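Below, a portion of the complex is reproduced, with chain positions unchanged.
Order of writing sets the chain letters: A, B, C and D. Residues in each chain are counted from 1.
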Amino acid sequence: MSQQADIQPGVPEPPPLLLRGVVEAALREDLGWGDVTSESLIPADLAAEAVMVARGDGVVAGLPVAREAFHAVDPRLDVELLARDGETVGAGRPLLRVAGRARAILSAERVALNFVQRLSGIATLTARYVAAVAGTGARIVDTRKTTPGLRALEKYAVRCGGGHNHRFHLGDALLLKDNHRMALAAAGVSLIEAVRRARAALPHTVTIEIELDSLDQLEETLAAEPDTILLDNMPPETMAEAVRRIGGRARTEASGGITLETVRRAAEAGVDLISVGALTHSAPAFDVALDFNV
Amino acid sequence: MSQQADIQPGVPEPPPLLLRGVVEAALREDLGWGDVTSESLIPADLAAEAVMVARGDGVVAGLPVAREAFHAVDPRLDVELLARDGETVGAGRPLLRVAGRARAILSAERVALNFVQRLSGIATLTARYVAAVAGTGARIVDTRKTTPGLRALEKYAVRCGGGHNHRFHLGDALLLKDNHRMALAAAGVSLIEAVRRARAALPHTVTIEIELDSLDQLEETLAAEPDTILLDNMPPETMAEAVRRIGGRARTEASGGITLETVRRAAEAGVDLISVGALTHSAPAFDVALDFNV
Amino acid sequence: MSQQADIQPGVPEPPPLLLRGVVEAALREDLGWGDVTSESLIPADLAAEAVMVARGDGVVAGLPVAREAFHAVDPRLDVELLARDGETVGAGRPLLRVAGRARAILSAERVALNFVQRLSGIATLTARYVAAVAGTGARIVDTRKTTPGLRALEKYAVRCGGGHNHRFHLGDALLLKDNHRMALAAAGVSLIEAVRRARAALPHTVTIEIELDSLDQLEETLAAEPDTILLDNMPPETMAEAVRRIGGRARTEASGGITLETVRRAAEAGVDLISVGALTHSAPAFDVALDFNV
Amino acid sequence: MSQQADIQPGVPEPPPLLLRGVVEAALREDLGWGDVTSESLIPADLAAEAVMVARGDGVVAGLPVAREAFHAVDPRLDVELLARDGETVGAGRPLLRVAGRARAILSAERVALNFVQRLSGIATLTARYVAAVAGTGARIVDTRKTTPGLRALEKYAVRCGGGHNHRFHLGDALLLKDNHRMALAAAGVSLIEAVRRARAALPHTVTIEIELDSLDQLEETLAAEPDTILLDNMPPETMAEAVRRIGGRARTEASGGITLETVRRAAEAGVDLISVGALTHSAPAFDVALDFNV
């Protein structure tokens, strides 16, 4: 983990209403008509204390979600966060302490862990990408390739890992890709005219980004005056050439199959942003466990 | 991919009501107040055809979910599945064809792909585990370490990959783990007595499984007459010893950090079931794309 | 009421999230835009105390649901349970005390009573069946003939009455009935082969039960090795014959029009389980009232 | 069954949006992640036809709800109603025919039957009360003692049985009971003044009803000019005396523990309305089954 990742602990938590909705849905899914194991075996009044512990090295994310899960099962559980989301932690590090009715802790355990393992997995992978481009000035950004239903939380996890967010949904930025370019051609509308019309119609708060598949499209794209140019699937040298020719007239974003191995070269090509779908669609879970003291 | 995976195509689809609920939530999350890109750039009446194509080798899952996503955006889209969930496919294989209003296809694209990439990723990883134990008679089973909100779909993907499901939630099987064992000890109740009471109270359809951390616990565990014994985090040789001593008096399940490298040895220890959390919590996305013909 | 019913008071309550969802829906249904009677007639700050009282003999169930109803209308109401769900009570027995704003108590009254009268009705009828088979070792179990939307609560009430639950929904046990047998015949698949395939596909936690309409089907059914055999609509002597021939190779369940008059004979035929749809579909309400002290 | 019940077939169906909401909730509850029995045993393309048949005599209600259940599981099922809600039927009478995929019919079967058995049970019991007061001019009306979540459907079933509805919820009529009377006394407000203030505040569409526990309260109650006077728990002769003294200045309603045995005497006392909680809280299920032809 880089030190860079360690400066994210101040990432503001998602709004409580958002947390509550996601957590209650997860608990309804996992609890069904009751936790037959705990209800059958654990005395109703048995008290317990448990500590959530990291089982590997990484960047933690999702502890407030876990707290919400424990409180949704039993508001009287005493929950204390022992680390802050965005913090780099090592194996064995205690992350959260919960105390109260043993049955309630056991019933909420899996949902709490499922959120933390997934969100910390994303934060940890993001932090590795961020570390890989350290010093280049390039931002690591996410995509819309998120898990259905968890977008806001997964994008929060990206921020916890030191990454940045790209647009949240189809309504908050215009991103003109090759398919749109083909459709414009089919409809006989020039790129420049299409973007002019879009700007005339869209809110002034909506920025415009245009994808570039080859340098041949560069002049026309620049003439459309986008806020950002997306350099898709380009070799680093082509990318560098594109960045040079754009010359600051638009922000530049690299995308397309970028891996931990290739990300630094993309960053050194001079782009401002590097979007990585894998942050959210392929991050392995971060290993966490809940250790009990009955 | 093994041939074994290829015999799963008959996996029955999840109930339509369940699909609809998950898909509509995902679309609300991704569409917001509208797809400003398509609405700004694509003529309302432009028709298009697109084909979802595999970009790698694996087992596909989620095509009916993608179809539901296209239809939820526009019921008049014509959608044809070109592969069956559970089928082993290679890069370049067309999976689904959709035709109709270009705007509608573009607006549904990401959600449709997000489901297929995630579920196929799970099916593909599952199939690799299944192939790794081919011929041993051991089942690969999932866990409750699923993505909050997507459990039924993710467990469906495991079935598509040739794996089997473990319990769906805390209400449909009793699984006595070390924490429960500790709680029983704290409460002064013997394992045998506790299981006897649980069986007396639970529905006859609920099976009982007990976790075993060391062979020392074996006799007491067998005396409790569980349906299944979970051998947690044991070296293969200990596992084999446990299986031999259990001697068919209970089903046996191996769990705990089992990887593609170690799974065959676990299977050869003679267990009936091997549960792998990674199937759902750490499967990388399967690469799929939507290619357009405007 | 039998003493047997009286040993159920320890039935664990349904999960709070489940209670809250059902109770809030019921209050929205009953309150509309406000309780015009209380709001018109009762001073906003008038305090009151009320006691829920049994008006007949039976087994009480639903008191935690009533508490939830009072708290959902006004979290500051002071609610004390004076009996435990599963307890046998007589007419006049105080069950719950609530104190606070008179308007809030009056607005929640009907919903609180509706839950208790229905669930206690089910518990009471269940307890009568349980008493009728006392000493035989047979379990009284419920069915899926429950009120839409209230299944988890109604099955909880059956437990409160000393009964046991059968499967909760179509996803948690396989129950092969005559219609499925007919469909198999139409498809040319033998029962044995069909069950073999099902077991190969289903989670190991899912048990298999096969309905038997006549003794002619017994050998084939046993050959399929079900966990449970359902003896449907058989005269007691045929049932006894079936139980004898099954000889412990499967659990046995009796079903089909069993009444309080006939249940003991079924139990004496030696079956393990007797399922009674009437527990949930035809239990008369238990009479309870809320007595006020303004 | 009286002929009177038979004139109800024209009862308009509940709004489709209302049906859909209730039916989808019921199916989610019963289907879970899938119908493991049908999916394991029934070929996906096997067609079947089934007929819902009455197993006893009574008044049918809920057939459009059953149709909605079949269509919610599979919109391509062909459903035909063979009887109209509100019709008096005898054992063996076919009520509904459904044809299409066998799996879909089997998956929807229980939910469809659960609605019809409950609503027909209510309609049938209502019709018996209606028949018992035939010729007296008294209406049989329901109460708010309904099953949480099903009020609109249960009140519809009462109409199907020839009964009438009382208020739907606390917002659509003022009903001053003894508890409110006590509260008024505690607050030092006279009944007449309280009702005057209520009328001054409430919509002109809201009618006012006042409960009378003894004839001593009659003059004061009449002076308050209610639309309806509720005679609670009175012997028939007292009731008749009350009706006579009211002399048409208000509608009269009898309530309080009225049974099929006592209802005619109440009606003959001359009241306009007789409210019976048992219609909805204690109606035994009407026996219906689904017979298959695979």
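Definition applied: a contact is a pair of C-beta atoms (placed from the backbone, for glycine too) under 8 Å apart; a residue touches a chain by one contact, two chains touch by 3 or more.
No experiment lies behind these values; they were computed from the predicted model shown.
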Assembly size in copies, with 4 chains present: 6
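Everything below uses one rule, namely that only the chains that are shown with their structure count from here on.
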Separation of chain D from chain A in steps, with touching chains one step apart: 2
Chain whose average C-alpha position is farthest from chain B's own: D
More contacts between chains, C-D or B-C: C-D
Rounded Å distance between chain A and chain C, as computed from the means of their C-alpha atoms: 45
Chain centre separation (chain B, chain C; CA means) in Å: 32
For chain C paired with chain D, centre-to-centre distance based on mean C-alpha positions, whole Å: 23
Residues within chain B bordering two or more other chains: 151, 168, 171-173, 201-202
Pairwise touch network: line, ring, star, complete, or other: other
Pairs of chains, among all present, that meet the touch criterion: A-B, A-C, B-C, B-D, C-D
List of chain C residues in touch with chain D within their complex: 22-23, 25-26, 29-38, 40-43, 46, 48, 102, 106-107, 110-111, 113-115, 117-118, 121, 144-151, 168-177, 179-180, 182-187, 194, 197-198, 201-202, 206, 277-278, 281-282, 284-285, 292, 294
Chain C-facing residues of chain A, complex: 24, 27-28, 31-35, 39, 44, 72-74, 103, 107
For the chain B and chain D complex, residues of the former touching the latter: 10, 12, 14-18, 21, 151-152, 155-156, 168
